[in-house]
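Here it is, the structure, as structure tokens.
Yeah, one chain of the complex is gone here, protein chain that is, but the others are all in their spots.
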Amino acid sequence: MNILSLFVLVPLLMLLGLWLSKSINQIRGVMVAGSTALLGLAVALVFMYLGERASGNTAEMLFMADYVWYAPLNIHYTIGVDGISVAMLLLSAIIVFTGTFASWRLQPLTKEYFLWFCLLSLGVFGFFICIDLFTMFMFYEVALIPMYLLIGVWGSGRKEYSAMKLTLMLMGASALLLAGILGIYFGSGATTMNILEIAALHNIPFEQQCIWFPLTFIGFGVLGALFPFHTWSPDGHASAPTAVSMLHAGVLMKLGGYGCFRVAMYLMPEAAQELSWIFIILTTISVVYGAFSACVQKDLKYINAYSSVSHCGLVLFAILMMNSTASTGAILQMLSHGLMTALFFALIGMIYGRTHTRDIRELNGLMRIMPFLAVGYVIAGLANLGLPGLSGFIAEMTIFNGAFMNDDVFHRTVTIIACTSIVITAVYILRVVGKILYGTCTNEHHLKLTDATWDERLAVIFLVVAVAGLGLAPFWISDMIHESVLPIVSHLALN
Amino acid sequence: MGITLELIVFLILAVFIVASSILAVTTKRILRAATYLLFVLFGTAGIYFQLNYSFLGAVQLLIYAGGITVLYVFSILLTSSQGDRAEKLKNSKMFAGLLTALAGLVICLFLTLKNTFLPSHFEHGELPVSAIGMSMMSGEKYGYILPFEVISVLLLACIIGGILIARKR
Amino acid sequence: MRPELSLIAVILLLFFFDLFAKGKARDYFQPLACVLMAVHVLVNVVPSREAFSLFGSMYQYVPMMSIVKTVMAIGTLVVILQASNWLVGDDTRHKQGEFYVLLLSTLLGMNFMISAGNFLMFFIALELASVPMACLVAFDKYKHHSAEAGAKYILSALFSSGLMLYGISMLYGTTGTLYFDDMAARLSGTPLQVMALVFFFSGLGFKISLVPFHLWTADAYQGAPTTVTGYLSVVSKGAAAFTLMVILMKVFAPMVAEWQTVLFWLIIASITIGNLFAIRQQNMKRFLAFSSISQAGYVMLGVIGGNAMGMTSLVFYLLVYLAANLAAFGIVNVIERNSGKLDMDDYNGLYRTNPKLAFLMTLALFSLAGIPPFAGFFSKFFIFMAAFSEGFHLLVVIALLNTIISLYYYLRVVKAMYINPSDAPIATFRSDGYTRLSLVLCMAGVLLLGIASSVYDGIHLFSFGL
Amino acid sequence: MEYTILILLLPFLSFLVLGLAGMKMSNRLAGTIGTVVLGIVAVASYYTAFDYFAAGRGADGTFPTLMPYNAVWLPISESLHIDMGILLDPISVMMLVVISTVSLMVHIYSFGYMKGERGFQRYYAFLSLFTMSMLGLVVATNIFQMYLFWELVGVSSYLLIGFYYTKKEAIAASKKAFIVTRFADLGFLVGILFYGYYAGTFTFTPQLQMLASAGAMIPLALGLMFIGGAGKSAMFPLHIWLPDAMEGPTPVSALIHAATMVVAGVYLVARMFPLFIGYAPEVLHWVAYVGAFTAFYAASVACVQSDIKRVLAFSTISQIGFMMVGLGVCTSADPHDGGLGYMAGMFHLFTHAMFKALLFLGAGCIIHAVHSNEMSAMGGLRKYMPVTHITFLIACLAISGIPPFSGFFSKDEILTACFAFSPVMGWVMSFIAAMTAFYMFRLYYGIFWGRENKELHARHVPHEAPLSMTVPLIFLALVTCGAGFIPFGEFISSNGQSYTIHLDSQVAITSVCIAVVAIAVATWMYLRERQPVADQLAKTFKGLHRAAYHRFYIDDIYQFVTHKVIFACVSTPIAWFDRHVVDQFMNFLAWCTNASSEEIRSWQSGNVQQYTRVFLGGVLVLVLVLLLI
Partner (left out) sequence: MIQMEYYLVVSTIMMFAGIYGFFTRRNLLAILISVELILNSVDINFAVFNRFLFPGQLEGFFFALFAIGVSAAETAVAIAIIINIYRNIRNIQVKNMNELNG
């Protein structure tokens, strides 16, 4: 069996296991076993991948396998990974693993919660291993729909409204996406759904590309919080339970960027070049706008959600720069943002679980009360504002360098505008840190609160290590990504 | 084209049918409506006779005039109640109905009359009943054995259904 | 004619059983009906591969028709299973025989309708499919709603068949034949023929409940007994949709531009208006009625392309839709039987008391909404693909945008069951074996039809001959 | 010289150990770990310096540039990559010495100063982190590594300023420091991006033909980089964070905000000096103008401040201005011909680090003794704290430019370079030097002489600081006394060749005279209990005095810009726009759908006749559509 298929099989087994489990301990057992297995698989995959590459395998995708599914429609279950997908799989595995621990004590309906959680991760993993348009799209939607129930049932605040809004907006986007995918399929002669083959055919007429590219890009872009389609994100994140926020910001939003890159840009390079300016403007707005919005938010999760808008905007911004450096940066940014946002949401969830408020006006002096969480929060914040040694820095720097390689005035201008976000990021991060962690606690009720429990510590430490690991030693992953980005970028540069 | 007997008969029939149809849908008393319907059906049968489709005319008289109208009369008598006669129409509703119907009439008539049909070759002479019977029982092309069987199922089902609904329990 | 003959045999057996069975033997009525239907399905499950015609082209056969008939028979079997707990009620216990005969004769009508090769045959079959249906709709005759629904249904049906007949008469007048094959050769698209096409179309549009011929749908669905509603929404609609495709493709091939235009607008109208009405429905049956109107619009996407892919995806869509929609109706039915509740608000908190039912309902609704990995996603995707392949890009995009609205209202139900709090949720109950069997069948369809591509491939193998 | 890696690794390890396990340690252990590690680092640094300079000059008469380590850390593109490594050349070695010395002193000093503070371990962890980053900054092999550590020192500065995180002012100050420098770093970053693109490399020695073809882009890049430097080095108008940064513990101020981090900007300019001189001399002159104005501005503000740490902070700003001027007035790379300023600037950096650290540490002792920063709480402390008094005086003399203290030599070189550049610049700087002497002695008298706050001192008798604090003072005082005699030009000069410092007697005499006069004025005004002249002056120039006291309202302008403009006019409207326009638009779509659903409700009236009417209407419309279109 192909190792990649295991990424789908394990969540399926987890679903089965959960279905059969009777007690909370069995559920936890299944989840821990499953998520650990996934993490182990991802790590193993990284090493196997690097090993293959080191032994001189230069194929665009490795570990390919192809099973015909719907022969009349050219739909196959085709799997394969390159450096980008490997990185994303690793990210997803980490988030799922930590997410499990972050929802260790979730009540009620624990079993159902984990069932949907597993379904979501099934979709995510499937999406990243597939290179068949249909199958990819299918997994994409599989990943989206559990969000509704996860937020709606286990969320907080205006959960119903948020869940509905999120689901409808994302599904609306995927409706556009579906049109885009059909356009690609038929535009390329309706002979194959395989991304690699379509790219090799490279025969979608330009006029058609100009229709399908925007649809596809927006379709994926909504999930990547592209302005002005990002409004699901603040409400959705604010209402979601901790682990769901983690998964959503950490992994799901990456589906958007990955899709934009792998599908929209790769398959329709001419239109991408022709129309990139529109989306560059939109993403630049996202970057700055999200950061500015975050400056005045009062809810911790809103701050983080807007920050995600800004950071994910940077991902899309980078891939639109259409060179290998910026694209590498985009993938790094996905990784980095995934990890640190997950960390952020985990911490916010843990703080919220204790204080029952996320309003920064009501929180202060937490550093004294829950030092572990507070320090974690500071680290997450520093990662977010691009502190060297943590993951944010390398990603942003790669992006900015890459963006700067386009030497016309337009690209330069937007790059510099995008750069300003690092200052604004500092403003809102420090504002929050200063308000909620520092100072003296005035709320008597909060004084009695306890610091993190072991499961929470495990999740936080794991993520912090990942963030720092990526930030301190970026070269191996950057190389891996860079060489995988090249085929796509060179495809873009063909014209 | 001179005025022939046929034409006169047709014109009388036509006026009779049209007048009765309109009266059937405008009269305020429902029993009269049923009566006008009967007139229309008779007129239609007359047209069939004129077309030399005596069999069809006979069927028309038997089933419609003889069967259905009676059914109507019975059920009208069965269901008549106080409010029936004082039927008052809301103007707007009548107007909307009239408008739609008239529009439809105009469009259909316009299209029908504008259409050039194949040249007609009216053949006098009665249709032999044996030919009808042969066709009815034939399984070849232009034979109607299958519809005949199916309609029998339909009639059976309708009988069962009608009884089911109409019976006391 | 295998399906028709075996069906007639089933009808006759049940009819005679009804006539002669007395006392305790009548308890075996349901099992008998189910077994007979199952036998009927099994007998016809493998289509013969040759296309042929009988009775001088009065009856036509291509393998695809056999598949559709089998699908409809499966649907009817499921409906019969679901009808069990309703039929054993005091009101209806003594009417079982009539129910089966009427139900199966409509099915017979549909079978003939699908295979018709002549407009006369088609007309009679259509009437056979719809007149007894009126009796079924009015089956709960002591309930005013049922009677009202029956009246509305039969009046609308009469009106529509009047218009359709008018259309057929004009077709006859301009071509001189009622045989499908001959007519196709003689149609030229004159204005009168265009008019006749539309009038004819409205007759089938009525059965499929396409906007603007749909207005009876919600009322009839709401008033009719729930199992009958399920039958109406799936089997009757599916057969009509397939027939429409057959006739449009076979007979009206010379007028393809015209009927594509008609379908184009009707699809948009059906999907959109069906959705718009569905979003504020409270009654579950009415809600599903509007959902089925919009689903009908999606089904028509398979017709408009007029190619083999469209045919395959249409039949596949019908199959999937059958599984999902009958599951939904089955659950609505069993809840109605056990608690008498039909409002969406009554479903609040259903998950707490009847988790399995709520879960199954969720799966069914997700499938209807087209969410993977449930079969509805696949069927929707394929049908979009079919329409897209013929260049109906705008139409597909509009239909896709409408899926958002439909997702909204399907999620409303999910929300009611999982999220909304309730003071008095529906009490926990255990549904009867027949219903459970039917739900298992439907769920197997919902879960497997998409994942297992063999079903689609099988249908695809037979998508020739039109 | 592979052992140099220890200089970076050891503090980092110490940071990790203290940061992760610090909570479990006793204060003493944590402090000892930090201090011992720093001691090793200092020794390593000295040894490096010795090793490096002892190895002698290369064939071309310059000290060779060594790179014991350099590895690709993050590849950017085929040609461009960010490296991590260690670069040794005269200025980086000099900086190693300065940093490790001051840092070691501060570590020792903090033992006494921070005794019993909550978060002692954390403090030492942060100090280690800072030291590591600062050392990393100076040994950077490329501009990007420098930027990387640049950010790290920013963060450690943030953490240390905000050390007393329960204090409102400290939180605000740390935030301000970080954000202002971050803003400046934006310029730095963009500059680097320009540089990287046009020079094709991040190293300090780009290929010349690349530069030649870049045209005006290299000056632009260098100018942008200088913005970054100006932020870190608190050049006007980006200086506002530094005075507030005094909210941190005083040793931190000594280390970061006086001796090391704030001169990073100067170091940056020095690092890029060959490029400045070669490709952007006009930008370099702008550096000088900015430096001069900052020096003047800060000096004038320093004259009226009453918080001793603020006086020292402004004095730091002013002195950094001097260094910038020194670098900026260079017109060529030859120290004999207009390139003297480079050496002078670096020399001043060196000496200033020592005496300013001394001043701050001294101020720390004083604050430790009277528990206040305000001059009003002091006066007459010479009786209580003799060691502090003497060392402080030495530092004051040094900064005022009185021979033979180190400040005299370095400042004199700068003035010489200024006069060589233009007489106006020379006189301006001389005047500022006089102001320096004046405010320093105002400070000195205010603390140790002048009006004594007897009330307070009676209640709480000031005492001399413990040994751990006075030892660093004495050490630094000794350095200050002796550093002037180091033949600095032998080691560092603008073109790397050996350069023998010789005093320009004219300039030297002038500057000493000016300084003496200024000190005399200060003595006259502030020595005694009663200070009629000072009070009178303050009264006469009330407006000016108040404006200067409020730092010419620059902070208020910033406050206005950030709160009223950025927050109120940009962020809030954007957030509002997001919620009420973008988001509402989505809700509006939903509302539209619902509304249209309500609107068409009447179609489904329940009346079968109406149904069929619609039915027929639909048929007719379709017929018409088909026939007419």
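Going by the order they are written in, the chains are A, B, C and D; count residues from 1 in each one.
The definition used in the following text is that a residue touches a chain if its C-beta (ideal position, glycine included) is under 8 Å from a C-beta of that chain, and two chains touch if they have at least 3 such contacts.
All values derive from a computational prediction rather than experimental measurement.
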Inset, instruction - Sort by label and list the shown chains the missing chain touches. - result: B, C, D
Legend entry - From C:15, C:29, C:99 or C:123, residue that would touch the chain that is not displayed: C:123
Legend entry - Of C:2, C:26, C:145 or C:436, the one touching the omitted chain in the full complex: C:145
Inset, instruction - Write the list of subunit D residues that the hidden chain touches. - result: 601, 604-609, 612-613, 616
Inset, instruction - Determine and list the subunit C residues touching the chain excluded from the picture. - result: 119-120, 123-124, 127, 131-132, 134-135, 138, 141-142, 144-145, 147-152, 154-155, 157-159, 161-163, 165-166, 168-170, 172-173, 176-178, 218-219, 222-223, 281, 286
Legend entry - Residues from subunit B at the interface with the omitted partner, ascending: 1, 4, 6-7, 10, 14, 17-18, 21-22, 24-26, 30, 33-34, 37, 40-41, 44, 47-48, 51-53, 55-56, 59-60, 63-64, 67-68, 71-72, 75-76, 78-79, 81, 83-84, 87, 89, 93-94, 96-98, 100-102, 104-105, 108-109, 112-113, 117-118, 120-123, 127, 131-132, 135-136, 142, 144, 147, 151, 154-155, 158-159, 161-163, 165-166
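To be clear about the criterion, only the chains that are shown with their structure count from here on.
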Inset, instruction - Please compute the C-alpha centroid of subunit A, do the same for subunit D, then give the distance between them in whole Å. - result: 37
Legend entry - Euclidean distance of C-alpha centroids - subunit A vs subunit B, Å: 70
Legend entry - Sequence positions of subunit B contacting 2 or more other chains: 107, 111
Legend entry - Residue numbers of subunit C (touch at least two other chains): 191, 195
Inset, instruction - By the touch definition up top, name every chain pair that qualifies. - result: A-C, A-D, B-C, B-D, C-D
Legend entry - subunit D partner contacts - residues on subunit A that touch it in the complex: 165, 168-169, 227-228, 230-232, 234-235, 289, 292-293, 295-297, 323-325, 365, 367-368, 371, 382, 385-389, 393-394, 397-398, 400-402, 404-405, 407, 415-416, 419-420, 422-423, 426-427, 430-431, 434, 437-440, 474-475, 478-479, 482
Inset, instruction - Would you tell me which residues of subunit C are touching subunit D in their complex? - result: 151-152, 155-156, 159-160, 163, 191, 194-195, 197-199, 201-202, 206, 211-213, 215-216, 218-219, 258, 261-262, 265-266, 273, 276-277, 279-280, 405
Inset, instruction - Please give the residue numbers of subunit C that touch subunit A in the complex, ascending. - result: 309, 312, 366, 371-373, 377, 381-382, 384-385, 388-389, 393, 396-397, 400-401, 403-404, 407-408, 411, 414-415, 418-419, 453, 456-457, 460
